[in-house]
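Have a look at the structure that comes next, please.
The complex is shown incomplete by one protein chain, all other protein chains being positioned as in the whole.
Moving on to chain A:
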């Protein structure tokens, strides 16, 4: 080999991961140092140098919960984007340290429910080899930054929010000032006017759009949240320039850190502070801090943004060619495939491409669960058909962002063979559910069995298509991890005199028309609840007009009629 070719080979840029920030040696050193710290913390706990009370926030900082039966490890998936190598690492953890499966969460993370304390450091090492970690997936700190599952792909997107999500990730990771906040703090960021990130139900929700000088500007929602006190966030700024993004976020967090309540865990989220002060006063305090800051110190110059963007791999889209025509022909020839394309795909910005939603909600299945074998298959499909990139959705499904339309039929066949071809996205069986009392130490009721019963009851795909878009979310307790408040039809597990029972809420939405579901009436037993849902659906099918969704009919008709079919004596 000549010197010249050797130099060229050495100078060739490393292949960067598509859709996410590619780690370099510095990022890897950072992770290694943190794992060593955690190893020490585990050892200090075992030696008794740390009390359980002291160890708890430290293990939580590394995503380690103590649940009902075992430790649970929650792995961070920054802005929901995963590489195929990372998915294989997750499969390995499922196999070696868990019972062969993982559970995708509404925060775009994945959690493993059967981890042993003594295995946690080894599991973190497996993650680190794939540039992953579990830092700040729990604890009273800034949690994983979530984003649009169709980022960088959706036709309606104005800009890919993931570069700014990465900037926020780096800024918030072990931030010296904001790691012991009054309570957890959740960010979501989108670059589309269509809110697919539930921006208005986050502590901070950001909607990015191109600004007047070619740099992004952000609308800033603050103080939204679900949980015990569901509140729709308020818009604090509509025109925050990119260069001030971090300064303004710091200012919000500083006001919260100083004045958020610490006397009552249930009143400690920023939403309570914003409500107590009122939007105007909260905004005034944030602005006061913001103008007092040395803004140059926090300024994000375009050069900094571009340098981070340069660590992102971009998909090299091929010309559309015959792809569109091939897909049209495949759909014409295969009715089942056509039905799946209708529900499980999303329009792509590049001609000849399409985004695919892989449903993790098979009939009668457990929402969001994936086996190690399925994870490996997802990694293979990502490599073969989507530039090695996968996304996790906040609705507990998985997305292949960039599939050539002429390869879609093959993708569908491969998915179907593995039980991942269910054509039910956004339908009544595309249920979101928290782990519930089967796993969670906080839950009052099991979420999974009722999800499975509903999924079985409505398994008929023709019936599901007839019912149309209907979002069911199930939470096993008032903490609302299943986001039932934001569902068209929400189900909340409660404890009724020692028995598991379920309340139904109607009329919630997590999108631009954000609203909080209203409780329909007293809680019922599991089977009664499933029957009640059937009656609600029957009423909707009778009363709907002009292709209304369930939500639209409910909003138009009002609560009374729906209440009657559930509670009025026959």
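In this text, contacts are C-beta pairs under 8 Å (C-beta built on N, C-alpha and C of every residue); 3 or more make two chains touch, one makes a residue touch a chain; residues count from 1.
Methods note: contacts and distances are computed from a predicted model.
Per UniProt, the protein behind the absent chain is "Oxidoreductase"; the candidates were "Biotin attachment protein", "Oxidoreductase", "ABC transporter permease subunit" or "Binding-protein-dependent transport systems inner membrane component". Only one of the listed residues, A:96, A:177 or A:281, touches the absent chain: A:177.
The chain omitted from view is touched by exactly one of A:16, A:66 or A:293, namely A:293. Summary of contacts with the chain left out: across A:194, A:262 or A:496, the touching residue is A:262. The chain not displayed touches chain A at residues 26-27, 29-30, 33, 36-37, 40-41, 44, 49, 54, 57-58, 140, 167, 170-181, 250, 254, 257-258, 262, 292-294, 297-298, 304, 307-308.
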